[in-house]
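Below is one structure. I have some questions about it.
Note that one protein chain of the assembly has been removed; the remaining protein chains are unaltered in position.
Now for chain A:
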Amino acid sequence: MTQSSTRSLTRWLRTDEPASRLQARCIQVYNGWQDLRSNKLAMIGLIIILGLVVTALFAPFLAPQDPYAQDLSRRLLAPGQDGFLLGSDELGRDILSRIIHGAGTTLYIVLLVTLTAPVAGLIVGTVSGYLGGWTDAALMRITDIFLAFPKLILALAFVAALGAGIENAVLAIALTSWPPYARLARAETLTVRNMDYIAAIRLQGAGPIRIIVGHIWPLCVSSLIVRVTLDMAGIILTAAGLGFLGLGAQPPMAEWGAMISSGRKYILDYWWVATMPGLAIFIVSLGFNLLGDGLRDVLDPKKAQS
């Protein structure tokens, strides 16, 4: 792109009087990006997440060794020894390679859970909060029942019923983690359902579905995003816990949680076996938290102004 066309594009994106809906939308996205870019912590988070995505996509090219190649003569070597940058585990496999290959699994778990649980919670919570009455009572009692179970035990029961494997583990986590989102969404809905702007759109003849999706969801999303990013580390660890109990990722699959579980036995003498995947989880969770916090600010137009 030449310099003058770049400048005219910038001017098009900065105008005070957008000429079309498309231009207004582009300006909104552009301004959101500018806000996000000025938030250093959010950018660090974004870089971490992008790093995770790139690692997951190009794992076979990035990993220095085969993550499944065992060599019992070189087991439990300290980081830096014998070409193992982050050490080797109890079967002599390269921990770095396993972490790199595990990135994809982690991303898969996180994506599936964040695409299901908060969405389900959002739907249940807003419908229940907006419609009230019997619908509210029924949906909230169901939510209460799910909340009353210990999370991991309920997930265990689901996995036991559905069979072991990462998909079922994800499903089980999603099934046990939607109730808090539903509660949160319902609370947000109750604060806005009697506002004048909801009455106004009702008076324009809008039905409940349009009101819930178009008018209530946008107001619930930012608090849900914060909650999801805070839960991210917990989601990864619950998946790990299921793997540890033999109900999630199956060995020899490279998965961070399962790696921590298997390193647990050696934690006193060979700290790196559990610590390295733990650090990976820590960094990724931090990335999600930072990005989520920045996104919340961008998604709130009121905040974006100040």
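The working rule: a residue touches a chain if its C-beta (ideal position, glycine included) is under 8 Å from a C-beta of that chain, and two chains touch if they have at least 3 such contacts; residues count from 1.
One rule holds for everything that comes next: contacts and distances are computed from a predicted model.
When the listed names "Hydrogenase maturation protease", "Succinate dehydrogenase/fumarate reductase iron-sulfur subunit", "Multicomponent Na+:H+ antiporter subunit G" or "ABC transporter ATP-binding protein" are checked against UniProt, the chain not shown comes out as "ABC transporter ATP-binding protein". Residue A:Ala206 is the one among A:Ala206, A:Leu245 or A:Leu286 that touches the chain not shown. Listed for chain A, the residues touching the missing chain in the whole complex are 16-18, 21, 24, 27, 195-197, 199-206, 210, 214-215, 218-219, 301-302, 305.
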